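Of the protein chains in this complex, one is absent; all others appear in place.
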Amino acid sequence: MSETNRTEAFSDGVLAIAITLLVLDLRVPAKDALEGSLAAALAGKWPAYAAYVTSFLIIGIIWVNHHGVFELVSKVDRVALFLNLLLLMTVVAIPFTTALMSEYLLAGGRDARTAALVYSAVMLAMSFAFAALYTHVARHPAQLAEGVDPIAVRRSILRFSAVGILLYVATLVVALFSAPLCLVAHFLIALYYCFQQIRPGQRRAAREVGEA
Amino acid sequence: MSETNRTEAFSDGVLAIAITLLVLDLRVPAKDALEGSLAAALAGKWPAYAAYVTSFLIIGIIWVNHHGVFELVSKVDRVALFLNLLLLMTVVAIPFTTALMSEYLLAGGRDARTAALVYSAVMLAMSFAFAALYTHVARHPAQLAEGVDPIAVRRSILRFSAVGILLYVATLVVALFSAPLCLVAHFLIALYYCFQQIRPGQRRAAREVGEA
Amino acid sequence: MSETNRTEAFSDGVLAIAITLLVLDLRVPAKDALEGSLAAALAGKWPAYAAYVTSFLIIGIIWVNHHGVFELVSKVDRVALFLNLLLLMTVVAIPFTTALMSEYLLAGGRDARTAALVYSAVMLAMSFAFAALYTHVARHPAQLAEGVDPIAVRRSILRFSAVGILLYVATLVVALFSAPLCLVAHFLIALYYCFQQIRPGQRRAAREVGEA
Partner (left out) sequence: MSETNRTEAFSDGVLAIAITLLVLDLRVPAKDALEGSLAAALAGKWPAYAAYVTSFLIIGIIWVNHHGVFELVSKVDRVALFLNLLLLMTVVAIPFTTALMSEYLLAGGRDARTAALVYSAVMLAMSFAFAALYTHVARHPAQLAEGVDPIAVRRSILRFSAVGILLYVATLVVALFSAPLCLVAHFLIALYYCFQQIRPGQRRAAREVGEA
């Protein structure tokens, strides 16, 4: 068992890089290959901006919730380390699925469907990994921080695990019908999470030491 | 409400990556496609270097001021987390707008204007997000760090919010006339911020614990 | 001699970036160049996904073990700093060898063999650098953290150094026969390390201060 400091620092690093790499998918139209005005070329790339904003919000919220979960715990065991690694593996794939989504959003037919399914599937895998991590730490009271109520945490497992998974399963269904609608669904889920507080029993979990 | 440690660490990460990704826009001329000397090819890319230096300085100053704001607060609520995320979303877009500016700086006409407008618009969005974040924390004295004077902070809201926004609105106007002049304006604003201290009432805000 | 804080922070940063850059090798098939369905094009890229998962796991485990080693020490001298730098130099090369492996995994013949040999050789160099770092700190009891048993650490040198090196030498042999089999071997080694605890005498090594 080790302190959570470096796990948080490493996760913060990975999340910060993954969220920033999203910008690499915003490509500048080459001057020589430009047909028509730059304004028109940029406007035609709206799927890239929509995908950028949505994925940025999603990774941002993953960070907020990751932060929330690690405020509840003061120690992590080896299983938690690897579940965390699994979670990060799905998050790091998001810049790729975002680029895929923005390239094929308006392609229509089976290819748009494929892109939307891959995007949603990676999000679903992410929410499974997050649920596994949360369930693991919630079931090990010895790892919880002082002042955190183990019963409240345990009760929140189902809610925490189920909501995300169900919502992302729903986006898989939406993906079958329309890629743009699927992206809108992901954006709405992200907005929902902005307003929804999922950190239980944390009132007294304030920690004394800077663990950045 | 949570400690500001991880918010600062995550923001530092994102700002550090965004500022470093600027280098990806400095492209090496391919040896096989070179016409004339390498020195001439590199010299012809001066817009890329000018845009690099300007954007580097701007993100650097955003970091200095972000640092300044978070020295005033000791806790962040959920709204502050999301306003911070919004701010980061605009900063992460800067490597893209920088590449756009350097590609079209000398294109002249409507395309140079479009590039300059997009560059300035993202900076304006950034200053709005920053103003919103600062106004939010300044209006919640409970979130301020010990020894920070809430009245001085509150008084500084207008100055902090207004100056940046007005200056960036002005660059939008300059962008309509000349892209190179617009880049110069952004560089001058950045220089101004180097000498202008915008952190109020901080004399006693020194914190005891490493919160990196 | 200096505290390990910044060494850990810098290493965490480099490891976090190297692990995240792996995603850059997952390339979106360009819409215009697509022959057949997107699903088929993505499916055809399975070597890239296999290499991504394997290398992600490997860098993740390097981080876990790096974390473990630095929990044993409280100070680092200049030699340790440079051995650590050498280790990071090999890790940073992994996104390159991963891309090489995924491009040539199915090429067959000498080119697939070359790719697999390069991939395994960099891993071997990494495990040599790690063994050198571990041996150095294990032999300098003054650098160990309070409560860490120097004799237990010293005894573990051989095991720690030998296992990784032997396993990676074995992958060099496998690389001569089959690149896909070689990748499987690396994946199995990574899985082995997930379950294998290599941190000795650490029971009392808990540290008091957040060292991020």
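General observations
Chains: A, B and C, in written order; residue numbering restarts at 1 for each.
Operating definition for what follows: a contact is a pair of C-beta atoms (placed from the backbone, for glycine too) under 8 Å apart; a residue touches a chain by one contact, two chains touch by 3 or more.
Everything numeric in this text was worked out from a predicted model, so none of it was measured.
Of the listed positions C:A41, C:M89 or C:A145, the one in contact with the omitted chain in the full complex is C:M89.
Checked against the full complex, the one of C:S37, C:T114, C:T135 or C:S156 touching the unshown chain is C:T114.
The hidden chain makes contact, of the residues A:A9, A:A93 or A:V148, with A:A9. Interface residues of chain B facing the missing partner chain: 8-9, 12-13, 15-17, 19-24, 26, 28, 30-31, 34, 37-39, 42, 52-53, 56-57, 60, 63-64, 67-68, 70-71, 194, 197, 206-207, 209-212.
With the whole complex as reference, residues 2-3, 5-10, 13-14, 16-18, 21, 24, 78, 81-82, 85, 88-89, 92-93, 95-96, 99-100, 103-104, 107, 110-111, 114-115, 118, 209-212 of chain C touch the missing chain.
Rule of thumb we're sticking to: only the chains that are shown with their structure count from here on.
Two copies of one chain, chain A and chain B, form a contact in which under half of the residue numbers belong to both partners. Chain centres defined as mean CA positions place A nearest to the mean of all protein CA atoms.
With centres defined as mean CA coordinates, chain C is found 35 Å away from chain B. Residue positions of chain A with contacts to 2 or more other chains are 8-9, 13, 16-17, 21, 24, 209-212.
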